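The complex appears here without one of its protein chains, the remainder shown in place.
Order of writing sets the labels: A and B. Residues in every chain begin at 1.
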Amino acid sequence: MQTELVFSGFGGQGVLFGGMVLAYAGMDNGKNVTWIPSYGPEMRGGTAHVTVVISDEEIGSPLTRRPQVAVVFNIPSMTKYEDTVTPGGLLIYNSSLINHSPKRADIRYLAVPANDIAGKLGNARMANMVVLGALIAATGLLPLEAVCQALRNHLPAAKQKFVQSNIVALQRGADLVKNLQAA
Amino acid sequence: MAKELLKGNVAIAEAAVRAGLQAYFGYPITPQTELLEHMSARMPELGRTFLQAESEVAAINMVYGAASTGVRVMTSSSGPGISLMQEGLSYIAGSEVPAVIVDIMRGGPGLGNIQPAQSDYNQITKSAGHGDFRPIVLAPGTVQEAIDHTVLAFDLADKYRTLVFVAGDGMIGQIMEPAELPPMRQPAQTRPAWALTGADNRPKNVVSSLYLGAEKLEALNKRLQAKLQQIKENEVRFEAINTADADIVIVAFGTAGRIAKTAVTEARRQGLRVGLFRPVTLFPFPSSQLEKLAARTKAMLVVEMNAGQMVDDVKLAVNGKTPVQFYGRTGGAVALPDEILDQIILLDKRYPAKKATPNGQGVVISVA
Partner (left out) sequence: MVDVMMEKAPEKVMWAEKMVYERPAALSDIPTHYCPGCTHGLIHKLIGEVIDELGIRQRTISVSPVGCAVFMYDYFDVDGAEAAHGRAPAMATGIKRVQPDNIVFTYQGDGDMASIGMAEIIWAATRGENITVFFVNNAIYGMTGGQMAPTSLPGQVTGSSPNGRDVEMTGMPIRMAELLAGLPGASYVVRRSVHNIQTIKQAKKAIRTAFQVQMAGAGFALVELLSSCPTNWKMTAADSLTWIKENMVPYYPLGDYKVADVVKTLNNRGK
């Protein structure tokens, strides 16, 4: 099985990092993974995006025109990626910043008020982890614990102090989805 | 050693360090800058030489100097910088000192952009500087291969006393994927007999590309050509996937090659007999292997991230035995699997099965 995901948002929203944590978790769970960012002038101010591929097979193309999952953190990213998601795919959007009426009937939408949730946890910068937790719960791509473990395994020593709060953020995102599913 | 999630540029740098690199000289340019940055921290930490030069011109001449002392030395750059290095590359080739150059290609010509491209193919395989010489050129398609090629590059450079390029593109430089680094090798403690170390109780050594008499310079050229012949005989590397029964063979290197793999998988799923031939050494080019394949394919599709450069070598290799079509994207655009698949389907319809093609008279068609 192979899953292609795009994460997109403003630089500074932790978009690249969110994708990277997912890639680490995939790698630690024996998957093939690729992570390829946009780079250069775009990194400053414009949209930052990263394509992550997680696969049981060797990965050929690390880029895709039609991702199965798009995770968008701001309006420009919504505009750019809504049409690209492959039919039957999933679009997760940060509903704290994007007030959007879904325009496609052939994909699933998941609205995550990521900044609000992260803000309540005390740090809006953890919005990316809230979204990642929701993504994991909605797709079942990997166990949530795998992502938590990836943070423990790969955050540099100086950042290890943030592991626990990030795990809480992941959990909140996942809970949101579970509650939606239960409802 | 366990796999780590590594960025291509960093992986190449660390692989070089572990291959016993003694000195790195470079100049920042996107999309290879992480390579230089990694060196700037790592080399001094190990008591080795890192220097950010004032220009690529200076960097390559520093490489030339360090290479003259017989140590493992390298630089890295991208197209605009490689252009500036051509003078030094030619001197290094003429002096027969080993050096490794990493080119993380970007869109050109001119300042172009910083997106991935393969448009330095002709420059580095055929015309890396004035005079008759050709570097060995390795083209990795994955981060793991980039690591392996970097180590191999130093071994080949030493073995043949030649220039070796590791030719990646912006995508190889920027991508992260799991890969395993080699164990650490210390820089060699001894120097080759020809190296400049001081004429201490031995006749002096000279490193020079100057041979004023035609006879002497021709002798050098003959030696260089003999060396290239040896390299052609011994160092050809390629990957062939699903080519045994293929009607259509895609020929693509580096990033374009790995992307084409996905197209091949999809084509097979649709029942088309498609294979992939991926040259790993761009020089020496796997010509005879391609020629053999040509005899039993109905067409070849060359896919590149340029306007058609390697395609000339493919045409020379197959020598009319099968039609060769080209599909390329330029300016930093990357051909995605669906585009390549469209080309495969077109090609499949255009050409009848091989047995209907007059032997050895395949039509050579190139479509930009």
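Everything that follows uses one rule, which is that a contact is a pair of C-beta atoms (placed from the backbone, for glycine too) under 8 Å apart; a residue touches a chain by one contact, two chains touch by 3 or more.
Model, not experiment: these values are computed from the prediction.
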Displayed chains contacting the withheld chain: B
Residue of B:40, B:197 or B:330 in touch with the missing chain, whole complex considered: B:197
Given B:19, B:153, B:207 or B:317, the one touching the chain that is not displayed: B:207
Given B:58, B:220, B:316 or B:345, the one touching the chain that is not displayed: B:58
Residue numbers in chain B that touch the chain omitted from display: 22-23, 25, 49, 51, 53-55, 57-59, 61-69, 71, 73, 87-88, 91, 95, 196-201, 204-210
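Throughout what follows, only the chains that are shown with their structure count from here on.
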CA centroid of chain A to CA centroid of chain B, Å: 35
Partner chain B, residues of chain A touching it in the complex: 20, 23-24, 27, 32-37, 39-41, 58-65, 154
Touching residues on chain B, where the partner in the complex is chain A: 3, 5, 30-31, 113-115, 170-171, 174-178, 258-265, 334, 336-338
